[in-house]
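First the structure, which I've put down as structure tokens, then a few questions once you've had a look.
A single protein chain has been omitted from the complex, and every remaining protein chain is retained in its original position.
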Amino acid sequence: MEFFVQLLVNGISIGFLYGMAAMGFVMIFKSSSVLNFAHGELLAFGAFIFLTMVTWAGLPVYAAFLISLTGCFIMGFVIERLFLRPLIGEPLIYVIMLTVGLAAIFKGLMLLIWGGNLYIYPDFLPPNLSIEWGGINIPPVYVLSTMIGLLFLVLLGLFFKYSSQGIYMRSVADNQTAALSLGVHVRRVFALSWAIAALVAGMSGIVLGIINGINVHDLSSVGLKVFPVVILGGLDSIGGAIIGGLIIGLLETFTGGYLSPSLRDVVPYIVLVFILLIRPYGLFGLVEIERV
Amino acid sequence: MKLQLHPCGNFKERYEDELTIFETDYGRLWLAIGLSMLFGAVPFASGPYLLYVLNIIAITSIAAIGLNILIGFTGQISLGHGAFFGVGAYAAAILATQVHFPFLLALPAAGLITAMVGMVFGIPSGRLKGLYLTIATLAGQFIIEYVLIHWDSLTQGTRGIVLPPVSIFGMEIIDERGFFYVTFASLVLMTLIAVNIVRTRYGRAFIAIRDNDRAAEGMGIPIFQYKLLSFGISSFYAGFAGALWAYYMTSITAEPFTLGLSVEYIAMVIIGGMGSVAGSIYGAVFITGLNETLRWLTDIFMNIDALQGAGLTIAPLRELVFGFAIVFFIIFEPRGLAEVWRIIRSSFRLWPFSY
Partner (left out) sequence: MKAFRGRPGIFDSVTVTERRAELDVSDLSLSFGGVMALGNVSLSVTTGELLAVIGPNGAGKTSLLNCLTGYYRPQKGTIIFNGKDITHLHTHELVKEGIGRTFQNIELFPGMTVLSNMLLARHIHCKYRLGAALAFLPSVRREEVAHRLVVEEIIDFLEMQAIRKKPVGSLPYGLRKRVELGRALALKPKLLVLDEPFAGMTLEEKEDMVRFLAEMNEEWKQTMILVEHDMSIVMSISKRIVALNFGEKLAEGSPELIQNNPEVIKAYLGEEAVI
């Protein structure tokens, strides 16, 4: 029973992180219908910047945190400006394969700089963040990841619903040409969605790094797990991303705990194939009506 | 009949004449010369290392042509091509060792098995518009990788399988030169088949789906079946090439068939030129050349003591270079080397009045 609850807690917090990573992915997809295959590399980037700030530069945790998030934000901007903007108006297939290329570039760069080793952050979380409840002990990281996941869900929800930039984004997602003709700065919207996506990705990368340690290969493979998550939640639904993340996270930890650890990493993809068979537009996605 | 070398206009008098692969007899002449050089002179003029590189090029070209039919002509991306290549390799190895299939039978059989495995992942995604196939093949990549390693009774897990030597009609093929004929004969055959697919109703249907799937449906093309067919053909090519590769390497493990390999194939298609059969071959040449150059550089660095550290870190360089090649070509020459070659050729033909 204790093992079960431990796995449950574990799964939920990992799930929130997957969900967060997926939120960034969905944002890019919503605004420009691009499947971003470099998302995992953005995650790893955030984690490594934070690592460098904390260990090498020796900055206090809060400063390091702020700097890495800013770094990710700028990174998203730069990616959009350098690589995506020349392709506005080109067929989507080029843009998607471009992100495949970007993923290779970033992975190569990070391997060159930091190597393929596993790093861990120094322990900095306050121990009083952990929760004791009966015989179950929830470590501070898990509490933190759940809190951050919820926080970002609410923030992004508010952003899309009320802020003008958020409304612009929704309008661009719906109809790019119409938004352009109404004076929405479409390129800025693209840039902003990439920047926010990178920020959210970096954020989840940092927390994942606290849980599992930091390694280029591991973190970038999380970026691919985003696909089962978003297919489960519906490619265009932010809330669905979180729920999809939770389901995948739970599934993974339970498979790892009860069945076999090597099956753990494949299970999300098996689920993905089944979801495509049964409910292809996801649990919360919309079926579009095509007009001819 | 007079040879048509450089006609200054379209003087064709029958519709059959417009169905040929080459516009002029000039092209056919060059093809004949090229093929006779390839099979008559190249294997005797080059050393074993060069022959090895050429063989690898031929094998990867076959797989790249398959992927190009899917990406370049049908407009669907597969991220599992590396894994399908592996399925072909394992299918051939298992057929050869456990069922004792002869070489000539094992190749197409491996291709068919791979096509069927591909369909399993293609079926759920084919009904949907958009790029769901990409996501399904990504899942396919990971699931296949897992199965290859963990289905121990069939694939012998991490120990791998050793294949019997290749024999065609009782003739054993052991050296690089013998393989050269096998791989390049396969390449010529598979290229011809691809060209034939492209110029018949199947190719037209693929292109129609890529350009405008709604209108394609309005023209009576069942999109789902044709997407699946394209994916099946592409997987067949991957499996065929994988089988050849397995025989050529004589022993295989699941190690090489990763997502990295799939990305490598995508790079070939982009760099070579999407929607061009010849382009896939250019891409395969480019990437194989790049791979060999990088390995050569690593070897050099490793042999110099002072630079040994640098030699170790050169491995990620491969990934980096691939990435840059993909991004560079997409941004600056999205139609790839095939287009570059076309521009060069036409500027030569029009020289000195190229404007």
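Read from first to last, the chains carry the letters A and B; within each, the first residue is number 1.
Everything below uses one rule, namely that a contact is a pair of C-beta atoms (placed from the backbone, for glycine too) under 8 Å apart; a residue touches a chain by one contact, two chains touch by 3 or more.
Please read these numbers as outputs of a predicted model, since none were measured by experiment.
> Of B:34, B:108, B:218 or B:289, which residue touches the hidden chain?
Of all options in B:34, B:108, B:218 or B:289, contact with the hidden chain holds for B:218.
> Based on the whole complex, identify which of B:38, B:53, B:123 or B:193 touches the chain you can't see.
B:193
> With the full complex in mind, choose from B:28, B:150, B:177 or B:204 the residue touching the hidden chain.
Looking across B:28, B:150, B:177 or B:204, the contact with the absent chain belongs to B:204.
> Can you list, in ascending order, the chain B residues touching the missing chain?
13-16, 18-19, 193, 196-197, 199-202, 204-205, 207-208, 211-212, 214-223, 229
Keep this in mind: only the chains that are shown with their structure count from here on.
> Distance from the CA centroid of chain A to that of chain B, rounded to the nearest Å?
33
> Tell me, which parts of chain A touch chain B in their complex?
Those residues of chain A that touch chain B are 35, 37, 83, 86-87, 90-94, 96-98, 100-109, 111-112, 115-116, 224, 227-228, 231, 262-263, 265-266, 269-270, 272-273, 276-277, 280-281, 290, 292.
> Where on chain B does chain A make contact in their complex?
Counting only chain B, the residues touching chain A are 71, 75, 77, 79, 121, 123-125, 127-128, 131-132, 134-136, 138-140, 142-143, 146, 150, 214, 259, 263, 266-267, 270, 313, 315-327, 330-331, 334.
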